[in-house]
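A single protein chain has been omitted from the complex, and every remaining protein chain is retained in its original position.
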Amino acid sequence: MSNGMAILNPQQPRTAAMAERMAEVKGRSLWADARARFLRNKAAMVSVGVLGAVFIFAFFGHLVTPYDNETIDWNVLGKVKELGKPSLANGHYFGYDDSGRDLFARVVQGTQVSLMVGVIGAAIAVIVGTIYGAVAGYIGGRVDSIMMRFVDIAMSVPYMFVLILLLVVFGRSIEMIFVGIGLTAWLDMSRIVRGQTLSIKNKEFIEAAVATGVPSFTIIRRHVVPNLLGVVVVYATLLVPQMILTESFISFLGLGVQEPLTSWGALISEGTSTMNYGTLWQLFFPLAFFVVTIFAFFFIGDGLRDALDPKDR
Amino acid sequence: MNVSTKSILLASALALASPALAAAPEGVALADDQTFTYRVLDEHSSVDPQIVEDVSGSEIVRDLFEGLYNQDADGNLVPGVALSHTVSDDKLTYTFTLRPEAKWSDGNPVTAHDFVYGWQRLADPETASPYQWYVEVMGLANAGSVMAGEAPLEELGVRAIDDHTLEVTLEKPMTYFPLTTTHASTFPSPKWVIDEHGADWIKPGNIVSNGAYVLTEHVPQERSVRERNPMYWDNENTVIEKVSALVINDENVALTRFLAGELDRTEVPAGQYPALKEEYPDTALSFPRLCNYYFNFNLSENGPEATQDVRVRKALSYAVNRDIIVENVLQGGQSPAYTFTPAATAGFEQPATDYSTWTQEERNAKAVELLAEAGYGPDNPLSLTYLYNTSEAHKKVAIAVSQMWKQTLGVDITLENQEWQTFLETRGNHDFEIARGAWCGDYNEASTFLDLVQSSSGYNDAAYSNAEVDALLAEAKSMDDPQANYTRVEEIIAEEMPIIPIYHYAGVFMMNPAIVDSWPVQNVEQNWYSKDLYKVAQ
C-alpha cells in the first residue's frame, strides 16, 4: 500500500490544478486537440502498445500453452531448481513454480486477476467518487460542507487496516477485494470532482438548464458529469496501478485470492520467498509483467494529463 | 499404568539416583563464545509460569524457572528442585523431597511453599490462566471445585509439610503423575515479588526466578535475552552464558540471517532441506517430532453427504500419495503417516494398517474402485472444499493433495484458506467439508493423540463417534499394557477413516555445528534447557 499511496498522490494536486484550468477551455476543440497531442507523445504511445500486449497476453495467453495453471508435474515437484527452469523446448516458457506447476499459465491467469482488480477497483472508486463529488458540488451549501467534512474525516483513516478488517470480517472473496479496494480509494476522486463541479455549475448552460426547469439530478447526469470526463479519465488511469499495488500488498499478507487462482502480488510474493534458493525466474517473470504494466499506466496517465492540459504546450 | 510410562519412570528412577551431571562432558574443548541466539516466529505470550501458553514462551520459562523435575536429552525425568519422591501405598499421596540448596535469583531459598503458591495460583479462577485446566490433567485432589471457585484454594491437593517437603494428593491413582511436573505451569512462583509488583513482576529488573537464567532484556517483537543466574544451585555446571530469542516473522529472512552468522538456530522452510543439507551437511538437521498432520472429514450433521460414506473417505485417503508429500513437497525428513499416532511416541508400537503395506498403485486402484462403488464418477463428479489456515507449507500440501485427488479420482477440490482465528472458529463449529488438523503430544504417550478421536474430546473436529473406540480408550487408562487397545483403535481408524493421516512431523533446523552436539535431538517433545547446552570449539 505504501507504494500505492506514493504513486497515486503525486498526481493528485497536479490533476486538480489541471482540472481547474480545463474548465476554462471550451469543450469541442479540446478533444480533437488532446487526441493529436496524445498521439504525438512517444512514451504514451509506446505504453499503449505495451498495455495492449499485456491485455492480449491476459486474454489469449492460455492459447499458446498446452498447460493449465493448476496441474502439477509430479516429476518436477521437489526438483524445481534442477528440472523446472524456463525452457522453450518443453513449452514451459517461464519454467515451473515451486509446486511444480507451469508458471506461464499461472502468470497468464494472475495477469487476468490483477488487471481485473485494477480495472474494477478503479471503476468502483471512480463511480462512487464522481457521483459523490458531483452531488456535493452541485447541491452546495450545507449539504456540500457536511459531505466534504465526511471526506476529510475519512481521509484520516488508515485504509489498509480497514481493508484487512473487512476481508477478515466478511470473508475473503474476489468480490470483497474489488469492493474493499475500490471503497478505500474514492475520496480523492470525490474532492477533485467536487472542485470541478463547482466551477462548471456557474456556467451559462447550466444556468439555462436550471431556468428551464430541468430537475437537478438530470442536470448532474446530462451536463455536469459529461463535462467532468477529462479529469475522470486521467484520474482513473492513475488509479488502476494503485489498485494493482494494493492488491499485491493484500496478497503479501495472505489475504488475496484463493489457490489455485493467483495474482501478480501472490506470484511476486512467492517468488521473493524463494529468490535465494536458485529459482529466480519465479520472481522475475511476474515482477516484469507487474513493473511494465504499472509503467505503462503511468505514462498513459501522464500523457493524457498533458494532452488534456493545453497550457503546458 | 502402562508399560511405556513405567519404562520412563524406571529410567527416571535411575537418572534420579545419579548425581547431577555437568552440561558438557569431560574432555570437550568448549568454545570461547558461549552465547546461544535462536529465531522465534512470534513474540512469546508470557514468561509467567502460570500464564504462559505457547511453545516459545515455555522454552523461555523452562530456562528461567525450575520445577520439581526436568527432562534429560532423551526425555527422561531428572531431578530439578525435587531430589526424589515417595508414593504412598494407596498411590494417592506423593511426597517430594526438595533440594535444600536451591535459591531464587534474589537469594531466598526455594521452598515447598513456593510450589504450593504456584499451583494454587494456577488453579485460582482470578488468575484466569489459559492452562488452568492443567491442574485437572495432573489429577490433583479437589481440582474441579477449586477451579470453579467453589472451594477455597487451600483445598487443592498440594501442601508444604516443611520448607523442603512437598506433599501432593491426587483425586485417584495416576502413575504418570511425576511426568506432568516438567510442564511450565507447575513451576514455583515467588509470592513476595508478585505481591510487590503485581502484573509487572515478570518485567526484567523486577522478575525473580529460580532457574539457571534470569530475564535481563525484553523488547516486544524484537528480542528477549536471558543471562546466567549466579544464584542457581547448579550454576557451576552451566555453560551457556547468555541466550537470546530473536523474533523474525519471515522464515526466509531468518534463514538469510542464519547464513550471515547472526543466529545459532532457525527453522528450515518447507522444501529447502535437501539443498541445505548438501551444502551445509553439519548444519542442517532433521529429527522426528511428537506431532501428526492429518485431514478431518466432517462427520457432523453439517458435513457433506458424500463423506458420510466410508467408501468415499477411504478412497480419498488411499489416493493421497504420502511419499510425494514428504519427499517432494516438504522434503524435511518427515515420515508418511498411515496411523494417527506417530511412531516416535514412547512405548507405542506402530501397527501396520492394511493400506500402509500396499504400493501407491494398489492404493490408487482401490480408491478408484471404492469411489465408483459409492456412485461417483465422470457422470456424477464429486466436488468438495478443503479448508486450511494461511501458511506457505499448508498451502503446498493443499495444492499437492488437491491435484492428487483430481488426477487420480477426478474429484474437484476447492481450496479455501482462512487466517488462523477465523479458521479455528470455522473448524470448531464444524462448518467445513474437509479441514486440516495437526496435533503435538502434551506428554509422550499414545493416549495424548488417540484421545482426540474420543467422541467427547474437545478437539474432535471430525465429530467422529464410535462407542468401541471410546470403550477401548477408557479401558486403556487403567491397563498395564494398553498397546493391544491402541492397535485396535488405529485399526478402527483405518477401517472407518474419520481422518486422513498425512505425515508425522520432523524438527527441521539449521543449527550452528558448535551447538549440535549438545542439542537433545532424542527428546521428541523438544523440551530443551539452555543449561544443558554448550558450544564446542570448532
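General remarks:
In order of appearance the chains are A and B, and numbering begins at 1 in each one.
In the analysis below, a residue touches a chain if its C-beta (ideal position, glycine included) is under 8 Å from a C-beta of that chain, and two chains touch if they have at least 3 such contacts.
In this text, contacts and distances are computed from a predicted model.
When the listed names "Fe-S-cluster-containing dehydrogenase component", "Methanethiol oxidase", "Peptide ABC transporter permease" or "Indolepyruvate ferredoxin oxidoreductase beta subunit" are checked against UniProt, the chain not shown comes out as "Peptide ABC transporter permease". Partners of the chain left out, restricted to shown chains and counted across the full complex, are A, B.
Touching the chain that is not shown, out of B:Glu262, B:Asp309 or B:Glu327: B:Glu262 (per the contact rule at the top). In the complete complex, the residue from B:Ile202, B:Leu299, B:Leu371 or B:Ala398 that touches the missing chain is B:Ile202. The missing chain, though absent from the display, is touched by one residue of B:Gln34, B:Gln71, B:Ser105 or B:Gln132; that residue is B:Gln132. When the missing chain is restored to the complex, the residue among B:Thr97, B:Ser335 or B:Thr426 that touches it is B:Thr426.
In the full complex, the hidden chain is touched by chain A at residues 1-10, 12-14, 17, 149, 152-153, 155-162, 164-166, 168-169, 241, 245, 248-249, 252-253, 265, 268-269, 272-273, 275-276, 283, 287, 290-291, 294-295, 298, 312.
Panel shows chain B; residues 42-48, 51, 53, 125-126, 128-130, 132-133, 147-148, 199, 202-203, 218-223, 246-250, 252-253, 256-257, 259-260, 262, 419-422, 424-426, 428, 439, 458-459 of it touch the chain omitted from the view.
Rule of thumb we're sticking to: only the chains that are shown with their structure count from here on.
Within the complex formed with chain A, the residues of chain B that make contact are 250, 252, 255-256, 269, 271-272, 275, 324, 327-329, 331, 390-392, 395-396, 398-400, 402-403, 406-407, 414-419, 422. Taken together, the chain A residues at the contact with chain B in this complex read 70-72, 74, 77-79, 81, 98-101, 168, 171-172, 254-255, 258-260, 272-274, 276-278.
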